[in-house]
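Here the complex is missing one protein chain, while the rest keep their positions.
Then we have subunit A:
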Amino acid sequence: MKNIIQNINKAFDHRIRLGIMSVLMVNESADFSTLKELLGVTDGNLASHTKALEQENYIAIEKQFIGKKPNTSYKATKDGRMAFQDHISALEKLIQKR
């Protein structure tokens, strides 16, 4: 039981961060506005959560210009994918326990 709890990742223990990771697991990349629309959050809110995930090195941020518009897109890193997979497994095990 204790081991499973340890696998519950604090970095993903928030609805928005969980959402960001879910999107990036099944999509190669997603840009800021797509994430915003999918999760239904404000700019500032999304920015702070992506920053938190980036600091953990779970997602990579790529900034570029499309024409004159700046475009920020996000990708899950290898570490991020592994960590999220572990997190999902831990959640599943915890549910099965009951």
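In this section, contacts are C-beta pairs under 8 Å (C-beta built on N, C-alpha and C of every residue); 3 or more make two chains touch, one makes a residue touch a chain; residues count from 1.
Just so we're on the same page, contacts and distances are computed from a predicted model.
J.: Just to verify: the chain that's not displayed, which of "GerAB/ArcD/ProY family transporter", "Ribose transport system permease protein RbsC", "Brp/Blh family beta-carotene 15,15'-monooxygenase" or "Xanthine dehydrogenase family protein molybdopterin-binding subunit" does UniProt list as its protein name?
T.: The chain we cannot see is recorded in UniProt as "Brp/Blh family beta-carotene 15,15'-monooxygenase".
J.: Touching the hidden chain in the full complex, which residues of subunit A are there? Just list them.
T.: 15, 18-19, 21-23, 25-27, 30, 34, 37-39, 88, 91-92, 94-95, 98
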